[in-house]
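Contents: one structure, followed by commentary.
All protein chains but one are shown at their positions in the complex.
Now for chain A:
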Amino acid sequence: MTEITSRRGLLFGAAAVSAGALLTGCTSNEPSDSKDEPAANDQPAADDKPGKQVTIGFAGPQADHGWLNAINDNAKKRAEKYSDVTLEITEGSNDTAQQIGQIETLINKKVDVLVVLPADGKALTQVGLKAMRAGIPVVNLDRIFNTPQAYRCWIGGDNYGMGLNAGHYIGEKLKGKSNARVIELAGLDNLELTKQRTQGFDDALKNYPNIKKVARQAAEFTVESGQAKMAQLLQAQSKFDALWNHDDDQGVGALRAIEQAGRDDFLMVGGAGALSAFQAIKQDDGVLKATVLYPPTMAASAIDLARALGQGKGIGGMAEFEIPASITLYSAVVDKTNVDQYMPTGFR
């Protein structure tokens, strides 16, 4: 599994795993030797070598928190890496009308490929459709459009998977402990993604009959709300064994509340993958022992996908002639054992 540690392998985690499986399948099939290779082995895969010039239009929401800021950084840095990519990046906006206007401008400029992280996926579906009809393929980043007709490829994180992996991690850590009590500090409750994370977490915990989720409060992804809600949770639950916090930004506040209450009798798992969380995990002197990723590197991958689209190629590590229609990223659990590897991807 050395591919996983390589950069490309890291970015296309899921893709690399399936490619690995495919390759293993090929090699174990003794009779077929190099003479009649599968056609796919000649497929033009996008690699680091310069190819046809591609102009990529990038439209995202206003980078008003660390994760979105990291999304912009990842996209820019990735585009700079390629001499054959020109990135047209718009001023981020949370206003639907404004973002529609920005994307229409990019369509009129006739960029080759669009990468769109909509402020609101449903509200921007129409403009995605418009771009596709104008012959500009759209890579839909993370917040999904209403219909697959509005994008050529969707790539994004796995909120359900975050909850699932957090739940399993906690479940394994508390194995053998009878009547274990777990609490959840959720994110903004009026977002669907929060419901999905909670659903995943609950589903994972069902595998561990010794664990009971005793409390859940929703913060607002901000440090301030994280501190406030965590302080209340700590007061409400005088004893519990583990805590899952949906978001590392609000986790800064949650950790502050934990410190203020002088509690250290439980294990905490975070979410998203902020630098401060990675550092705390590495130091290993507090309650925070792990965090579940929602990797902002997906923006770099989206640039790769857009470039491959523009050059009419597939992606390395996959047998197909073209890029996939949909890629769901894996929500890896980062703990002390692998934190060094992820440290450079941590966002502030």
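Quick note on the criterion: a contact is a pair of C-beta atoms (placed from the backbone, for glycine too) under 8 Å apart; a residue touches a chain by one contact, two chains touch by 3 or more; residues count from 1.
One rule holds in what follows: contacts and distances are computed from a predicted model.
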Choices "NADH-quinone oxidoreductase subunit N", "Menaquinol:cytochrome c reductase cytochrome b subunit", "3-Oxoacyl-[acyl-carrier-protein (ACP)] synthase III" or "ABC transporter" - which one is the UniProt name of the chain not shown: "ABC transporter"
Which residue of A:229, A:289 or A:313 touches the chain not shown here: A:229
Per the touch definition above, residue among A:89, A:129 or A:215 touching the missing chain: A:215
Among A:252, A:269, A:288 or A:308, residue touching the chain not depicted: A:252
For chain A, residues in touch with the removed chain: 62-66, 68-69, 189, 214-218, 220-229, 231-233, 235-236, 238, 249, 252-253, 256, 259-262, 274, 276, 348
